[in-house]
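Have a look at the structure below before the remarks.
And then chain A:
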Amino acid sequence: MGAFDLLSFSSALADGSVRVIDLTFTLSPDFPVIVLPPEFGQASPLRVEQISRYDAAGPAWYWNNITLSEHTGTHFDAPIHWFTGKDLPNNAVDTLPVRDMIAPACVIDCSAQAAADPDFLLGIADVEAWEARHGRIPERNWVLLRTDWSKRQGRDYANLGEGGPHTPGPDAEVMRWLVEERGIIGFGTETIGTDAGQAAHLQPPFPAHHFLHGGGRYGLQCLRDLDQLPPTGAIVIATPLKIVNGSGSPVRVLALVGAQG
Partner candidate 1 sequence: MTEPLSPPLKRSPLNRTQLPSQPPAARSRTSHGLTRAAAEGRFALQRCTHCGAFCYPARDICPQCLSTDLPFVDAPNGGKLVSETTVRVPADVYFRERAPWRIGLVELDCGPILVSHLHGDCVAGERVRLSLQLDKSGQAVAFAKPQEETPAMQDDRQWRELTADPKFRRALVTNGRSAVGLATVDALVKAGARIVHVGVPDRWKPFPEEERLRTLPGVKLVPLDLGDERSVRDLAADIASKTDILVNTAEFVRPGGLTDRKGTSFFQMELAETYMGLVHLAQSFGPTMRMRGADGVDSAAAWVNVLSVYALANWPPFGAHAAAQAGCLSLSHCLRAELRSGGVKVMNVFTGPIDGDWFQTLPPPKVAPRAVAEAIVSGLRNGLEEVFVGDVAQDVRRRLAANPKALERELS
Partner candidate 2 sequence: MSEAARLRRPYDGVVVAAPVTIPYERYSLESAQWWIGRALKALVETSRLDKRAIDGLVVSSFTLQPDSAVALTQHFGLSTRWLDTIPLGGVSGIAGLRKAARAVQAGDADVVACIAGDTNQVDTFRRTLENFSRFAQDAAYPYGAGGANASFALIARHYMTRFGATREDFGRIAVSQRANALRNPHALMKTPLTLEQYMAARPISDPIHLFDCVMPCAGAEAFLVMREDIAASLNLPAARIAGTIERHNAFAEDVVQTRGGWAMDVSDLYGMAGVQPDDIDVVLTYDDYPFVVMMQFEDLGFCAKGEGPRFVREHDFTIGGDFPHNTSGGQLSVGQAGAGGGYLGMTEALRQVLGMAGPTQVAGARTALASGFGMINYDRGLSSGAAILTGPSA
């Protein structure tokens, strides 16, 4: 059965009836990374050092060395990233089950709320309203928070101000609820971090990290173009680099969207 279906899947890709949406920002040195007080260790932005470019250091070839954090650009968070998931089995990017890397997504559109309030927090009521229209969130689905934040650039994207970053995200209650009551496979955002910019002040602090990773689930952040996805029916492919004991990885995130999607 699989062989036949996969062939029709590839035909659908070829004829465009299944579209492939790229949910990934271009990795570049000036793409913002998470801001922590400077006395803490810092995520390295992308650094590209040229090895050669058809020159004396390599006459026929061009290549670079790159340096970056596991959490730079559009990236994947594994459970081991947070203290709550540190003792779980298969909790690092090199050991997590590969079948988790392909899963359906529910997209909750909060772009209007985020436009009105950069510190917008997604609550259970928002999700219940969405379920009322699109049905209950199935288990092992990604929940992607659409805020259209990825349409912002540079300074507006990082949106640093009094008290640090001001970006939307989930509240603590909804995260516990999504993990425990809906059994989601992970939570994705368009902002820097699965948590809101001011999530340090929530209880527990950084609840998305706290509950997702404590429950062995995953995070996706710095996604873009979530407005291209239907509320349900898209399939997300997110395959982190197989970094030994890695806490996360820059990732190319693709979404497959059916014609009727």
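Here is how the candidates were picked: all candidates are chains of the complex that A comes from, given by their letters.
Just so it is clear, a contact is a pair of C-beta atoms (placed from the backbone, for glycine too) under 8 Å apart; a residue touches a chain by one contact, two chains touch by 3 or more; residues count from 1.
In this text, all values refer to a predicted model and were calculated from it rather than measured experimentally.
Visitor: Touching chain A in this complex is which of the candidates 1 or 2?
Guide: 1
Visitor: Could you list, by residue number, the parts of chain A that touch candidate 1 in their complex?
Guide: By the definition above, chain A touches candidate 1 via 29-30, 32, 35, 38-39, 41-42, 44-45, 47-50, 154-155, 157-158, 160-161.
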